[in-house]
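This report concerns only the one structure given below.
Missing here: one protein chain of the complex. Every other protein chain is in place.
The chains carry the letters A and B, assigned in the order they are written, with residues numbered from 1 in each.
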Amino acid sequence: MTAVAEHPPAERVDADPALRVEGLTVDIRTITGTVRAVDQVTFAAHRGETLALLGESGCGKSMTATAVVGLLEPVAEVTSGSARLADVDLLAVDRKKRRQMAGTELAIVFQDALTALNPLYTVGTQLAEPFRIHQGMKAKEAKRKAVELMARVGIPQPEERMNSYPHQFSGGMRQRLLIAMAVALNPRVLIADEPTTALDVTVQAQIMALLKSLRSEYDMAVVLITHDLALVAEEADRVAVMYAGSIVETGSVAEVFADPKHPYTKGLLNSVPVNAERGAHLKSIGGAPPDLHSIPKGCVYQARCPLASDVCRSTRPTLQPTGAKRKSACHFPEEVTNV
Amino acid sequence: MSTQLDLVPVKPTTAIVGADDSKRSGRSLWFRMLVNDRVAACAAAVLALVFLTALIGPMLMGHLATHIDLDNSNQAPFTLAHGWANVLGTDPLGRSMLARLIVACQTTLSVAIPAVVISAVVGSVVGMWAGYYRGWRETIAMRVADVIMSFPSLLLAVVVLYVFSPSAANIVLVLAITRIPVYLRTARAESAELSSRIFVDAARTFGASGTSIITRHVLPIVLPTLLTVATLDFCYVMLAESSLSFLGIGIQPPDVSWGLMVAQGRTYLHTAWWLSFFPGLAIVITTVSATILAAWARIATDPAQRWRLTVPQKRLSRFAKTTKALS
Partner (left out) sequence: MSDQERADAHTTTDEPLLSVRDLSKSFRVPGGKGKLSALDGIDLDLARGQTLGLVGESGCGKSTLARTLMMLERPEAGTVRFDGIDPFALRGKDLLKFRRRVQMVFQDPYASLNARMTAGDIIAEPWRTHKGLYKSKADRDMRVRGLLDLVGLGAKAVDKYPQEFSGGQRQRIGIARALALDPDVIICDEPVSALDLSVQAQVLNLLNELQKELKISYVFISHDLSVVRHVADRVAVMYLGRIVENGPTEAVFDTPQHPYTAALVSAAPKLEAAQRGERILLKGEVPSPLNPPSGCRFRTRCWKATDVCAQERPPVALDLKVVGHSAECHHPLTEDQPTLSRTA
């Protein structure tokens, strides 16, 4: 087993994935017609590993997560696809079964901790809730477990702070509370939707360290949704890059970032101001993300792609292998290095 | 972070497929927006009719309103047996209801509109000023508003109109003063919230004075809310005027207003219901139309919401239906 210095061994990828999403498609009905927000998204997350869903705003990464968890808004609808977790298709089961799995098998952490916590209940009550509901514990026992949990996620003086309200905590502390609630029942899969975007960089470092240690302690599969490339480079093992609702490239972070096989990935990497000479022109991607109402025929990225040609305009590329365990949806993956 | 509903089109004013961008300003746009919303169009038509009646009605029908005909007193409506002018019935003195309604329209509007306008202007200006600057200005303005509000308005009206004569001008003044707090508080609240918005900060950074910021930024945003409040207030003022008439200190006969007609018809409710009913109906129709039009104006003046009025109505209702949540 050759161990890569910064990321866990790659052999886990062969094992059965904890969460396998296939062909997920979500449509939204708007006033001017139906919009395809997520288009045939397929990915797999393995235990002990972090998969990053990387993309800019509007690419559908958050909607993919909310679709899997079952929190879509009424105007959005899953029109096809499956999300298999522990032999159960989350998108096909009934409400009761899904509720059983929430927290025990699948958990989600959102960006804005203040709105995700109920301001009227103390923190202790909210943390004890998963234990009382899913494991039928008595109140005292559940509170004890809640204190343990708070200590585990690094909240100082947990016994006293049990009786505080969410607004009395700082942003970083609230995010720890959310994470605590999410991992309380040792779920198989943890989805983190932009968990640190609203936090300071030093707090972000603490939270990501916490997530990493929880991941190995509970052997969870973590799906990290973010737009921050540097964060993906440091914290994730595998990455799936999304653009306009589709996945355009997948692979291990080390490989994809060192040698991208899709022009969008390359464009993103060029946009990060790293090592560029001060004041030098950043090779940004021209134009703007497409209006989801008018996605063109053919490749979704054609309007901004320097490699676009006739075949790109007529045929939509599908995810094709470009190496061992990596794929790209591009007609000219080998020419990306010249971009 | 964008939410799912941020996927509403980036260019909402071109929501009609194929609509061209160039027709975006000018009177044609407003007209199209009004026509597209059928309910608002009806309301506008009704209001136009009411104003027209107030303007020229008395000239045409004035004499009929005062023509006493005791043989025809308290005739029921909806019959042409007593002449076309009496199609809505007659009052105890045999005067035509229709004619009286038309003449009363002018009186009522000439009391209600000035009262609403005065209270709206004074209340809004003071409110916006107090809300923008905060501090002692805000405190004083709010306390004044509290004082006015805590006076039973009818009592104040009775006292004032009893001491001075109940002329139309005094009635307008009294009604205006008692209604100022509503505008003051609304304007102050919105102005205070807006004064901390970033685009207001931006205006401060290039040295704009408080007055110009209020005129340029606060007023256009607060105006639709004030308009809505004003139309509701319009109804209140008309009814308040009727209470005053009921107490005998409002519009004095032989002048006639809808409120006075309602008050006068009260004793005949069992026998001649139409005496109170039709003026009451007139009040309701006018205020409802004004409210509907204010709601339309609120959307039409907001560039972000304008697209709702350019999309065909059928599409709007399909969008409003939602499926069961997936769970």
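Please note the rule applied: a residue touches a chain if its C-beta (ideal position, glycine included) is under 8 Å from a C-beta of that chain, and two chains touch if they have at least 3 such contacts.
Because the structure is predicted, anything quoted here is derived from the model rather than measured.
J.: Looking at A:A139, A:A230 or A:V311, which residue reaches the missing chain?
T.: Hidden-chain contact among the options goes to A:A230.
J.: Check the options A:L149, A:L268 or A:A329 and report the residue that touches the missing chain.
T.: Residue touching the absent chain, from the options given: A:L268.
J.: Among B:S28, B:T79, B:T139 or B:S209, exactly one should touch the missing chain; which is it?
T.: Looking across B:S28, B:T79, B:T139 or B:S209, the contact with the absent chain belongs to B:S209.
J.: By the contact criterion defined above, which parts of chain A meet the unshown chain? Give residue numbers in ascending order.
T.: These residues of chain A touch the chain that is not shown: 6, 56-57, 170-173, 200-206, 208-209, 227-231, 233-235, 257, 267-276, 278-286, 288-289.
J.: Could you please point out the chain B residues that touch the chain left off the display?
T.: Interface residues of chain B facing the absent chain: 10-13, 24-25, 197-199, 201-209, 212, 216-217, 220-221, 301-304.
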